[in-house]
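Every protein chain except one is present and positioned as in the full complex.
This part shows chain A:
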Amino acid sequence: MKRAVLLAAGLALAGTAQAAQKLGEYQAQRSPEQVYASVCGYCHGKNVGPVIRGRALPAEAVEYIVRHGQNAMPAFRPTEVTPAELKALAAWVQQSSADPKEKGQ
């Protein structure tokens, strides 16, 4: 059992530590890094969608596109990414540095 537990810990998604959600509690507000890692970053930077970090994309545009979607990008509702999370995320994307490990298309 001990080995299995260690293996499970090893599965932790690198660099994406979440605010721990406890049993019976609602998900707490997430930081921009957490939202990016658990939603955006699966496509942007992973060879599915275009890279969006390090390009000084206007926060206002990021907010609009998250809520409306854009072509192959789905829309994300205020129930999925809360208004407060989105505001912080959009500012973070605008100010972010490029990550050389990301690949886009």
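Everything below uses one rule, namely that a contact is a pair of C-beta atoms (placed from the backbone, for glycine too) under 8 Å apart; a residue touches a chain by one contact, two chains touch by 3 or more; residues count from 1.
By definition in this document, contacts and distances are computed from a predicted model.
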Chain excluded from display, named as in UniProt, from "LLM class flavin-dependent oxidoreductase", "FAD-binding PCMH-type domain-containing protein", "Serine/threonine protein kinase" or "Quinol oxidase subunit 4": "FAD-binding PCMH-type domain-containing protein"
Chain A residues touching the omitted chain (full complex): 1, 3-5, 7-9, 11-13, 17-18, 20-21, 23-27, 38-39, 42-43, 46-51, 55, 57-58, 60-62, 64-65, 67-80, 104-105
